[in-house]
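What follows is chain A.
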Amino acid sequence: MGKIEDLQVINGEGYQLTRLEKVLGTARANSVWPLPFATSCCGIEYMATMGSNYDLARFGMERMSFSPRQADLLIVAGTISKKLGPVLKQVYEQMAEPKWVLSVGACACSGGIFDTYSVLQGIDRIIPVDVYVPGCPPRPEQIIDGIIRIHELVKNEPLRRRYSDEYKHLLKDYNIETNDPEQSDK
Partner candidate 1 sequence: MILATVFESGISIQYYIVLATVLFAIGAIGVLTRRNSIILLMCIELMLNAANLLLVAFSTYFGKADGQIFVFFIMVVAAAEATVGLSILVMAYRNSRSIDVGIFNKLKG
Partner candidate 2 sequence: MNTIQLIVYLLGGLTVGSALMVILSKHPVRSVLYLVLTFFLISANYIMMNAQFVAVVNIIVYAGAIMVLFLFVLMLLNLSKENEPRSSLLVKLAASLAGGSLLVVLVAAVKDSLVLPVTGVVQNDGGLVENLGQLLFTKYVLPFEVSSILFISAMVGAILLAKREKQIID
Partner candidate 3 sequence: MTQNSLTNESVFERIKAQFGEGILAMEEPYGMLTLEVKPETVHDLVKWLKEDDKFQVSFLTLLGGIHYPENTGKELGVNYHLHSLVHNFRIRLRAYFPIENPEIDSITDIHTCANWMERETYDFYGIQFKGHPNLVRILNEDTMDYFPMRKEYHLEDATREDKDDRFFGR
């Protein structure tokens, strides 16, 4: 992921439309509701980020939605073991489009020091990741950095990107079904 610029070229629209998309994108970026999938140490730092000193609410992000249906941003913070992998994938699949993934901390990004038989070596093996935040655990500053990156992404993302072939292809690589509105009736 991350080739947003390319996609924008592909889906190039008229100037007015792009402008509207910019406005909508900015609005969307200011209301990204996170789903904290916090398993271990990074979860505590995430709590600190939510706390008064760093105040994630400034970005309109204090409404945590533990239900994947309502979330826009999946924050994976902490070790994901191979046992937990399917759960994470399921949560990702349950989220409604558009959705983004922030991988917080060394464990989620790459397994960190836990290069062991039981730990998944990076969540990007099972779900697509938009932004990586290094650190073990990252400081709240870094988590906010990552969130600002996500906001950049949201701002510049064309509305139709989620229907593009590239995106479908990407999900197919991960064996994730796209939940088309037509399919969900069944």
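Methods note: a contact is a pair of C-beta atoms (placed from the backbone, for glycine too) under 8 Å apart; a residue touches a chain by one contact, two chains touch by 3 or more; residues count from 1.
If you want to know what made the cut, all candidates are chains of the complex that A comes from, given by their letters.
Model, not experiment: these values are computed from the prediction.
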- Query: Which numbered candidate, 1, 2 or 3, lies in contact with chain A within the complex?
  - Reply: 3
- Within the complex, candidate 3 is touched by chain A residues 82-83, 110-111, 115-119, 121, 125
